[in-house]
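All protein chains of the complex are present and in place, except for one that has been dropped.
On to chain A.
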Amino acid sequence: MSLNPRLYPLLATIGIFLVGYLISYLQFPAMLSTRVVGNLLTDNAYLGIVAVGMTIVILSGGIDLSVGSVIAFSGVFIAVMLRETSLHPLAVFALLLIITTAFGAAMGWLIHFLAMPAFIVTLAGMFLARGVAYMMTIDSVAISHPFYSMLTSAYWLMPGKGRLTLIGVLMLISVLIGAIIAHRTRFGASVFAIGGGEQTARLMGVNVGRTTVLIYAFSGLMAGLSGIVFSIYTGSGYPLATVGTELTAIAAVVIGGTILTGGAGYVIGTLFGVLTMGLIQTYIVFDGTLSSWWTKIVIGLLLLVFILLQKGLLRLTAFGEAGS
């Protein structure tokens, strides 16, 4: 039995990550330590979490441009709420997740029931969330709650002194849950179905409206969770934070092998997309002489490679059809 072609992009992603890691290791043997691995997970935790939501959205053939602003809003919301009220952070988290999930659901509702393009609706959501964050404060608000200090310093010491932080673990759990939802539930099958063709999905009995609302609600939930993680990571809330993160998340999803037009991809691929981007950054830090803009250049090239790979793959499968 030959390899299923749908696996090619995923394998390419993992392959690129491993090759990249090998190159880095040969140049800087210190790269192969649990410290680097721990930092890779911690530094990219918020991106990984929001990218899981984005993967589901893109699998359905949609896009969510609001998530970067929602992360910034979340940080500001948490910081301001902790400063102004005496609520426990966990209560604030719960409140925040309800708000961002409802926000996503509302966008999903607009997209489906008013038949508006996801691009425009979530673009409006992007400005809205950023604007509300500014309304709450225009300054960076530090978070100084004892519970927060505990969260920040929560880690498990791996052999070799690497720190596996709480937020790093949270990201891995998010990826796992995202993968189960996408690949092992009826909801996930509906997401793939809509991505493969909305009309056909409807003919096969998918409740397109409900599924669309749930998809964007899930993305909102993930953006909120990512906002919490980002506030733990930075210890503050700032309305100008994470500008453009939605695009970085989309890049991670595409480098992770998910096809931008929807219907094919793996959540686990997105994890490797995020890690590959983190790896490039780590390499530049290790090198010390390279400008950090090289990160963007390499990410740009990788995106190009993956888009070409997807085109090639489509042609390959088309040839396969003609041959059979």
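As a convention for this text, a contact is a pair of C-beta atoms (placed from the backbone, for glycine too) under 8 Å apart; a residue touches a chain by one contact, two chains touch by 3 or more; residues count from 1.
The rule is simple: contacts and distances are computed from a predicted model.
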Task = Report the protein name recorded by UniProt for the chain absent from the figure; options are "Heme exporter protein C", "Lipoate--protein ligase family protein", "Sugar ABC transporter ATP-binding protein" or "Aldehyde dehydrogenase family protein".
result = "Sugar ABC transporter ATP-binding protein"
Query = For the full complex, which residue in A:Gly20, A:Gly168, A:Gly263 or A:Gly278 touches the chain that was left out?
reply = A:Gly263
Residue among A:Pro159, A:Gly205 or A:Gly244 touching the omitted chain = A:Gly205
Query = Which of A:Ile49, A:Ala129 or A:Ala193 touches the chain that is not shown?
reply = A:Ala193
Ask   = At which residues does chain A meet the chain that is not included here?
value = 1, 4-6, 180, 184-186, 188-189, 192-193, 195-197, 199-206, 263-264, 317, 320-321, 324
